[in-house]
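Yeah, one chain of the complex is gone here, protein chain that is, but the others are all in their spots.
Chain naming follows the written order as A and B, and within any one chain the residues start at number 1.
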Amino acid sequence: MRNLVGYLIRRVGWMLLTLWIVYTVSFVLMRSVPGNPFSSERTVPAAIERQLRARYNLDAPVHRQYFDIGWGIVSRGDLGWSLRLEDYSVNQVLAEGFPVSASLAIFGLVFAIGLGIPAGIISAVRRGSFADLSMMTAAVLGIAVPNFVLASIVILLFVFILPIFPAAGWGTLQQLVLPAFCLGAPVAAYIARLTRAGMLEVLTREHVRTAMAKGLSPQAVVLKHVLPGAMLPVVSYLGPATAGVLTGSLVLEKIFAIPGMGSHFINAALQRDYFLAMGMVLTYTVLLFVMNSIVDISYAVIDPRVKLQ
Amino acid sequence: MSQARPTHDPAAAAAAEEQRRETLARLLEESKQIRGNSLWSDAWRRLRRRRAAMASLIGLIVLVILALLTPLLPLQSPIDKDLKNRRLLPPEWGAMTMGSREGLGFAEGSLVAELRRFDAEIDELRRQRGELSDPAERSAMDEKIRQRTRVEHPFNQLWNKLGPVSHLMCRLRVSLFGDYAIPSIFGTDKLGRDLLARVFWGARVSLLVGVVATLVSLVIGVSYGATAGYVGGLVDAVMMRIVDILYSIPFIFVVIFLITFLGEDNVKVWLQDRGIEQITIFYFVIGAIYWLTMSRVVRGQVLSLRNEQFIEAARTVGASTWRIVFRHLVPNVLGVVIVYLTLTIPAVMLFEAFLSFLGLGVAPPDVSWGQLLNDGVEALSSVRLYWWVVVFPGAALAATLFALNFLGDGVRDALDPKMKNRD
Partner (left out) sequence: MNPPLLSVEDLHVSFQTDEGLVEAVRGVSFDLGQGETLGIVGESGSGKSVTNLALMGLIPRPPGRIDRGSAKLAGRDLIQMSQKELMDVRGRRIGMIFQDPMTALNPLMTVGQQLTEVTRRHFGLSRAAAQTRAAEMLEMVGISAPESRLRDYPHQFSGGMRQRVMIAMALSCEPEILIADEPTTALDVTIQAQILELLGDLQRRRGTSIILVTHDLGVVAGICDRVLVMYAGRVVEQATVTELFASPRHPYTLGLLRSLPRLDRDHSLRLEAIPGQPPDMTRVPAGCSFRARCPVALARCADDTPPLREVATGRSSACWHDDARQPAGVASISPDPSPVAGG
């Protein structure tokens, strides 16, 4: 338990350091663009200029601004004002987008795990069979076909040719199915491959033979002695998988016109909305840290030999 | 065969010694040969046995050759728009003539004729220049000719920024195929451009990004990882901590942020003044985010090899550091590097497509597959079913990534026999 507390403290420490670096880099980039919100020839709409003025001393020296904005983030969690969306603070944009993106991501991940792990188990247990071959080919396809290609194919198939699902939008379960599927598919493919490889590797370990020699049924051997070990690589993949899902949602939110964080982020980038982009990067950094910490902890829970550090 | 007993006869002892020496020399010779063909030929043998990987390899080689030879192929223009007559045409087999679109204003509506006319014009200018005697007039004329050939060349209307080699290939193509062009069997896009040609020209950019960005990541990753692993100690600890921090930053978002910054007009101008093209930066930005894993892998390999017994053995027999690095470390690290390389190329290509799809990557008039797909998806959401604008570029990208992944798996299994049970 003390182990865990120490680990969490260290993780938070690293996270703060990383956030500070991200903030500094973003600030330097933002400040060094001519026409940036703090320069005299700024190019922000008048209404937004008013907001900025109300909040920051736009004529203060650089180090002052660096400190002020940073302090705003630390003390109030205030990420600043959108430079393109009038009357919207970055926090408001995030508050609106986050639940949407989060539910999409969670659905995508759940779908990926629910499909990937059983497929991997079946493939490994029936190694070399037709089921194995077809599932593993599908898995390579799933990895090879980019999210947005898959999205266009499913739109062609299930929206235009066989109109089962709506093409775009947000709010109903039906509208969630296609984007979640496209988001989860590559992750599911990876998980299936990792599960299969992990299973095959653990199956060659001697302790599996020991378990067989005890007279356990093959099902019990697979479930109790093979699967937990085979899950270790899958668990460590969940960190990158989260990053992948977050990335994927950028595209899918665009294609399916979903009002999540991702679409805001793309717009922020395209329209040079630095405050919003910085806020997004900071948010995503925190998300990734949290997810990676969960992954580390679950790994240590499954494998008692691993020490958290 | 009974065991030789020690004997006290000196002649016999000398003979036995001689014989032993010969045996050892022979063994040494044999062992050299064994090493000569061990890892790589073994790997090649294993790779050849995997039919999917071999088929992928052949397919990729064909793709690369086609991409290299694209200017030579009788394709339509990838950039010439025809908003009036050819928007979003489905795949068709009607023959096409190069330069026939009226808007181009080509002589006789033919590229061949226009080229002949243009060449004649240039020749005429050259002749005039020969007659001039005043050096100032001469250089003015030189300038005029250069301007003409560079700006007003008919190729400029059909292709985007041809390099010298591509220019020659296009000329060769005109002399080989004349005005013939392959019909729009992939259909046309919403600006009336031929999709087949765009997919081919897009392949050049997409593949180039994949290879160049991967090489960038290779150079950074290998030198970083090898340094950390070989120097070790505090340096290693600090270097790897930095990698850890970078790992926990959601890089794709940072890259988008960075590209946003680089896309700012003033920055663009600043860069262009220094002769740096947007696309070059693009390669480096992508390459710069994929080096992390490479550096970790290489560092791990170097670290474990450093303590490996055979390195120790090499050291005890007095091999120099240089020799140890190049004879022992490099070949052993090369294996993991190649394995990782085959996995990075598709990842990088995917990332390029992803960025281009979001409009943050390759900018028009350059074409890439991601961009084509972006156009395709936009066209998709309309009332009619313009399936071809999505299906063909999508299939090209997916098939390439599919082949690269299969090849990567095959190479990994071939170079790493310990993992051979995994697939």
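In the analysis below, a residue touches a chain if its C-beta (ideal position, glycine included) is under 8 Å from a C-beta of that chain, and two chains touch if they have at least 3 such contacts.
As the structure is a prediction and not an experimental result, all values here were calculated from the model.
**Q** Considering the whole complex, which of A:V5, A:L173 or A:A213 touches the chain not shown?
**A** Spelled out, the listed residue whose C-beta touches the missing chain is A:A213.
**Q** Which one touches the absent chain: A:G70, A:P118, A:P166 or A:P228?
**A** Candidates A:G70, A:P118, A:P166 or A:P228; residue touching the omitted chain: A:P228.
**Q** Which subunit A residues would touch the chain omitted from the figure, given the whole complex?
**A** Contacting residues on subunit A, toward the hidden partner: 205-207, 209-218, 220, 224-225, 228-229, 302-305.
The rule is short, and it goes like this: only the chains that are shown with their structure count from here on.
**Q** Could you give the separation in Å between the centres of subunit A and subunit B, each centre being the mean of its C-alpha atoms?
**A** Inter-chain centre distance comes to 28 Å.
**Q** What residues on subunit A touch subunit B, complex-wise?
**A** 14-15, 17-18, 21-22, 25-26, 29, 33-35, 136, 140-141, 143-149, 151-153, 155-156, 160-161, 167-168, 196-197, 200-201, 204, 243, 246-247, 250-251, 254-255, 265-266, 268-270, 272, 274, 277-278, 280-281, 284-285, 287-289, 292
**Q** Taking the complex as given, what residues does subunit B use to touch subunit A?
**A** Residues in contact with subunit A: 244-245, 248-250, 252-254, 256-261, 263-264, 266-267, 346, 350, 353-354, 357-360, 373, 376-377, 380-381, 385, 387, 390-391, 394, 397-399, 401-402, 404-406, 409, 421-423.
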